[in-house]
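Just passing along the structure, written as structure tokens.
Removed from the display is one protein chain of the complex; every other protein chain stays in position.
Chain nomenclature is as follows: A and B, assigned in order of appearance, with residue numbering initiated at 1 for each chain independently.
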Amino acid sequence: MKTLCKTAVTPVVVAALAAFAFSGIALAGWEPKKPVDFVIMAGKGGGADKMARLMQSVIEKHKLASKPFIPINKPGGSGAEALVHLKQKAGDDHTIMVTLNSFYTTPLRQPGLGVDVMTFTPIGRMAEDTFLLWVNKDSGINNINDFVKAAKSAGNKWIMAGTGKGQEDQLLTSFLNKAYGLDMKYVPFKGGGRVAKELAGKHANSTVNNPSEQLGFYEAGNTVPLAAFTPDRLPLFKDAPTFRELGKDFVYFMQRSVVGAPGMSKEAEDYYRDVFKKVYQTEEWQGYMTKKSLQGEFLTGDDLKAYWKREKDNHQKMLKDIGEI
Amino acid sequence: MEILDHLMQGFAIAFQPLNLGLVIFGCALGLFIGAMPGLGSVNGVAILLPMTFLVPPTGAIIFLAAIYYGAMYGGAISSIMLGIPGASTAVATTFDGRPMALQGLADKALITAATASFIGGTISVILFTLFAPPLAAVALAFGAAEEFALMMLAFATFIGLGGDDIPKTLFSIFIGLVFSAVGLDIISGQPRLVFGDIPGFLHGINFLVLAIGIYGIGEMLWTIESSKGDVKISQATVTVRRIIDDLRTLKDTFKSIVMGSILGYFVGILPAAGATPGSLMAYGVAKTISKHPESFGKGNPEGVAAPESANNAASTGSMLPMLTLGIPGSPTTAILLGGMVIWGLEPGPMLFIEHQEFVWGLIASLYVANVFSLLINVAFIPAFIWVLRLPFTVLAPIIFVLCIVGGYAPTQDMHDVWLILIFGVVGYLMRKLEYPLAPAVLAIVLGPLAETSMRQALLISNGSFLTFFERPISGPIMAAAMVLFLLPILKLVKDKFWSRAAT
Partner (left out) sequence: MRKAELLMAVVMGLFSTYLMWKSAELPIGWIPDEGPGGGAFPFWLAAGMLICCLWIIVRWVRRSSTVSASADQYMDAATLRMFFLVAGALTVMIGLIHVVGVYVSIPLFMLFYMRYMGGHRWLPTGVIAVATPIVTFFFFEISLKITLPKGLTEPLFYPLYDIFF
């Protein structure tokens, strides 16, 4: 059977090799031997999922890799399942993962997993997503002072909708509660798109969505951003001041990074770094970043590790403050 | 009438030769993906995404619509032929589709399913064209409390589905609901019921795992026992004459089809509901309004027609919250949303104004895909019937392999394959003791939605249950659910009273 197959497909092999030569992939150096598992630390349709599938499409379009990257969603336990999976794949050269900030928070909240994210292979930080504070247009609130006044008088009847518990949206909510002396109630929903809709449908009073999640409603004039959790004003939302301008020195980003299994070989690490660096530089990725108001340059290697260390310590402190760990 | 112009333009695009080729290829591929237990439209649409860069965006949309509809039709094939629902949207189709196949009426069941799907798709496209913008407002008004009320209504339409054995039926519902709680508790963010700290339980127990276990492995064991290992499942034959006869008798199911289409469309519009509750409710309602409710579950074609028309109508309906609000109503629309991001389109209220050609191109191609799915499906019916006539000892191992591979594919985790085996074996042992198992499968589908929405609503209302009854939309839905819950009890009391009076 096998030999029969072989002889029949020889011309195909030749053609395939020719195609490789044309697509400009160096035949020397390490190459994946089989399709690469592209683990996504979140469910289908979320921000991380959309981004991973965009990366996959860009890789296929520009033929940046000789084997396909196959997205696999492992959303279980706020990413715990994905982290454990990667840990078990230690030393594997064909498993990489798209991460977000649950990369820090989940191991901190579930120490039983025994996951140390600092052992993971740093491949590349593709972007940093930004956060803003949003309210419904019909609420008549236009600036942070109105917001504080309204939320204060509503007490714990003020509903802040967000994604997940003990994660970024709740951290931002507790920052606001602390900074302005509020008692907003945090209600977790599944997925940022759903959260954005809860605000537009007036089931919630405020949210801290990413721009990509609220953009549709913002453009239709349903929702308004009040302030940004970034160091500088965002080009897309010029009218929203930063919290720094408002006198609260607080900045928060969501990382969009690609990591490899712990103990990945040096050659494989270099290969993936090269692939994702090229993805970062494509027109598609740059266009997406501008459109969705993403920030951050490509970060890799020791720089990325140092960034993780800083962010991890930061999250540890924030989670302690709200009593989640 | 501007809308109609746009729709016509959409059709003109869909009928270009390249696009027509994509439709036919997509429908056929979708049909096979859907017919595979475990794989559904989600997988079909997911593989398409990287291809969207290779063909022009309109071609991509059309191809995607074709796969989507093809897979929806295909789901019914697996439900009818193998008795295994290929996706949660096709659960209700097994209830009567499977008995029909066992009686040698597989051809009739397949034709009923295909025609009902087609009519459902047609009615929903018309409704979409006429009422899209106003209905977006309804979807927006649907919050957690309304969602919970809707889930109660879905449960209520299904009361009385189980057997006559009350404790065993209740047990089955409860165990399904408990299994649906495995994984992560969204509200507290804590892992829950992670048995033995096995990481595979972190993603919960998927509906498909239970369904493939019970309906796939369990049902096969049952068939092997009752046939002593070797019997043909059915003696179905197929001729052109029979197909024509089948089509002629379809008019009996017309009422169910129209009801299913309209109900399915409206339930599909509601965010987070999607096609599954729609098809389940359509089945329940069809049974209630039918002249022969007792024949449901024993091979009544109306029981195939209602859920099939509803799930296709709901698929079109669920495009509405996706396009206007950017909320995926189902996993498939979640992937579609990802596709829109790649094409550089922003879902939301502005999409209908700024990108009308995209919206109507999508709707028109859904419709074209609907037509071709019907044709391809009917053309393949003889092939499917031929498969059914294979010796059972050839068919059985193939079905087992399909169950195992199909159970692995969605999560790519062997953990789920082992669970399928366990559910299959235990389900078989329980079935021998007359435990009804369908309620457990329904409970695992509706359970997570019901629990999460209830707790979100209670958080928002500071723990007051009145919220479900006070709100203008959830109140009436809740009231309707209550009436449906009480109806069988009242009937029981009345029957008792009558029989006593008679003797």
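In this text, contacts are C-beta pairs under 8 Å (C-beta built on N, C-alpha and C of every residue); 3 or more make two chains touch, one makes a residue touch a chain.
Because the structure is a prediction, the values reported are computed rather than measured.
**Q** Quick one: say which of B:F11, B:F171, B:F254 or B:F469 touches the chain that got left out.
**A** That would be B:F171, which touches the missing chain.
**Q** With the missing chain put back, one of B:N19, B:N43 or B:S474 would touch it. Which one?
**A** If we include the chain that is not displayed, B:N43 is the one touching it.
**Q** Which one, B:I33, B:A60, B:M100 or B:L442, makes contact with the chain that was left out?
**A** Only one listed residue reaches the unshown chain, and that is B:I33.
**Q** Contact with the hidden chain only, please: which chain B residues?
**A** Where chain B meets the chain not shown: residues 29, 32-33, 36, 39, 43, 47, 165, 167-168, 170-171, 174-175, 177-178, 181, 185, 187-188, 190, 192-193, 195, 217, 220-221, 224-225, 228-230, 391, 393-394, 396-398, 400-401, 404-405, 408-409, 412, 414, 417-418, 421, 425, 428-430, 432-435, 451, 454-455, 458-459, 462-463.
**Q** If the missing chain were put back, which residues of chain A would it touch?
**A** Spelled out for chain A, the touching residues are 1, 9, 12-13, 16, 33-35, 37, 66-68, 70, 156, 185.
Note that only the chains that are shown with their structure count from here on.
**Q** Approximately how many whole Å separate the CA-defined centres of chain A and chain B?
**A** 31
**Q** Applying the document's contact rule, which stretches of chain B touch chain A when the two form their complex?
**A** 42, 46, 49-50, 52-54, 140-144, 183-184, 186-191, 194, 197, 199-204, 271-272, 321, 325-328, 331, 333-335, 337-338, 341-342, 344, 346-351, 411-412, 452, 456, 459-460, 462
**Q** Provide the residue numbers of chain A that touch chain B in the complex, in ascending order.
**A** Per the touch definition, chain A meets chain B at residues 43-45, 49-50, 53-54, 56-58, 60-61, 68, 71-72, 74-78, 80-81, 84-85, 109-110, 112, 156-157, 159, 164-167, 185, 187-191, 193-194, 196-198, 200-201, 203-204, 213, 215-217, 219-220, 222, 287-288, 291.
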